[in-house]
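Sending over a structure as structure tokens; questions will come in a sec.
Only a single protein chain was left out; the remaining protein chains are all shown in position.
== subunit A ==
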Amino acid sequence: MRILPAGDHALLVELENLDEVLGYYAALAGSPPAGVVDIVPAARTVLVSTDGTDLTALTRALRAVRPIGGGSFGGEPLEIPVVYDGEDLDDLAGYLGCSAEDVVKRHTAEDWTVAFCGFSPGFGYLTGTGSWDVPRRESPRTKVPTGAVALAGEFSGVYPRESPGGWQLIGHTTLRIFDQGREPAALFQPGRRVRFVQADD
């Protein structure tokens, strides 16, 4: 673990891999040090920003964090009903050397965990128990519809609203992943467990 400078109000904790990030974030978010305003996990790092400037004390506190194994917050997984009708499903199956049904089976069989969020409010990067390695589309779409369920790299995700996007679309859900009028607005939070369930349209 390295603690890197990030201005006079934040520090960036750099870890070896995504599993370490999940475990570290779970421990830190469970009992954040005094003065911490935001904790932002990402692929290899956790950004910790504060309302004060005592970064020496924060450095000590960050070094003392004992990561939680597994990294998820536990609890029942969030079930997301998916109609697997994505435009890229057949091409992706071809790329992976299997059938579209196999892709669906794999996607619904795995336990997924929200590793981190970003890109747009409520967009989660979900990691599975398997090892996905999905290329992004060569040319991103200018419009991906709300609720599109997609894969890219080692991640799965659901587009919270219409936006541009380069991920491979495998299906869609009618569940509102992000709704600014709802409490909580975002269904995906780092550490949340997720299952995808095949739905009829």
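Criterion: a contact is a pair of C-beta atoms (placed from the backbone, for glycine too) under 8 Å apart; a residue touches a chain by one contact, two chains touch by 3 or more; residues count from 1.
Operating definition for what follows: contacts and distances are computed from a predicted model.
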Protein that the absent chain corresponds to, by UniProt name, given "Biotin-dependent carboxyltransferase family protein", "NADH-quinone oxidoreductase subunit NuoH", "DsbE family thiol:disulfide interchange protein" or "ABC transporter permease": "Biotin-dependent carboxyltransferase family protein"
Touch criterion as defined above, residue of A:L22, A:V104 or A:C117 at the omitted chain: A:C117
Selected residue (touches chain absent from view) among A:L4, A:A57, A:C98 or A:V197: A:L4
Residues of subunit A (touch criterion as defined above) contacting the omitted chain: 4-10, 12, 14, 29, 37-47, 49, 53, 116-124, 161, 180, 185-186, 188-190
